[in-house]
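A single protein chain has been omitted; all remaining protein chains appear in their positions.
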Amino acid sequence: MKARLVFLGKLADLAGAGEIEVASGPLEAVLATLSPSLAVELLGERVRMALNGEITADRAVVLGAGDELAFLPPVSGG
Amino acid sequence: MKARLVFLGKLADLAGAGEIEVASGPLEAVLATLSPSLAVELLGERVRMALNGEITADRAVVLGAGDELAFLPPVSGG
Amino acid sequence: MEARLEIRLALAPFDPATELAAFTAAHPQAGGVVSFLGQVRADGVVEALELQHFAPLTLPGMEALGRAVLASWALDGLLIVHRAGTMAPGEPIVLVAAAARHRRDAFAAADFAMDHLKSESWFWKREKRAGQWHWIEPREQDYADKARWS
Partner (left out) sequence: MEARLEIRLALAPFDPATELAAFTAAHPQAGGVVSFLGQVRADGVVEALELQHFAPLTLPGMEALGRAVLASWALDGLLIVHRAGTMAPGEPIVLVAAAARHRRDAFAAADFAMDHLKSESWFWKREKRAGQWHWIEPREQDYADKARWS
């Protein structure tokens, strides 16, 4: 019953890894298991999320088993 | 005591050659030795002249021995 | 004839001259080809550049941009090759080429594509300077460049 969080760009540095496994469940509960400073960054206004590769703005998402939620900081351009 | 007339672009077709030798002397006298239809084209408003490689607008130029007078129709671009 | 669209995400170095020669040869009916090549500046300060991509979004986003460009200008073909990964100074980052019957269309299409790639494509960039990696924040100039088109 695991889900994955994926961190892009500088969020990976803050998280200490490009991705981590988490218990599935509501996003709020998942974030509560992380360090508060990381959780605050992930909820930043300019951070977008992609659920299984699709952009979502739903901060009340419930992660099921096998789901991947990616956190995308502002792009720095090509 | 010869000078040369050089014809660019379609003027060469009208003249039947890319260049011809002419007796030196005033331009007016030189043109009088050519066919009238060619002379009219050479004096066309949009035709520019270059004397020995330098643009000139002097229609009263006197050609000396060895001088080259080129007739340049409107450029068609690169 | 339908315009040809070729969009690639390169995970290893590519040779812009070869790419451009092949693109030009594929469009003999085009009067003009405009290209932009972006490369890692050999400025003596930046030791390496890394571009991270996110597979589900980066290439699909480039493809959507390519279709938008084709819809906006009369092109014979459009090529976009963009590197991801770690690059050394002097290495190519991005190549955009637009082939068109009319020069104006090719210039505008390449220019537009670059402005949008720079401002909104899904890449995260960091530079290594004096042995340390630094993340690059979005540049205001990039947003301003893109805004020229709206």
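Just so it is clear, A, B and C label the chains in written order, and each chain counts residues from 1 on its own.
FYI, a contact is a pair of C-beta atoms (placed from the backbone, for glycine too) under 8 Å apart; a residue touches a chain by one contact, two chains touch by 3 or more.
Remember, it's a predicted structure, so these values are computed and weren't measured experimentally.
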Neighbouring shown chains of the undisplayed chain, as defined at the top: B, C
Of C:Ala3, C:Leu70 or C:Met114, the residue in touch with the unshown chain: C:Met114
Option touching the unshown chain, where C:Ala30, C:Leu59 or C:Val81 are the choices: C:Ala30
Missing-chain contacts mapped onto subunit B: 6, 8-10, 13, 50, 52-55, 70, 72-78
Touch list for subunit C against the chain that is not drawn: 16-18, 20-21, 24, 28-39, 41-43, 89-90, 101, 103-104, 106-107, 110-111, 114, 118, 145
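In this text, only the chains that are shown with their structure count from here on.
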Subunit A and subunit B: spacing of chain centres that average the CA atoms, whole Å: 78
Interchain centroid distance [CA atoms averaged], subunit B/subunit C, Å: 51
For subunit A paired with subunit C, centre-to-centre distance based on mean C-alpha positions, whole Å: 28
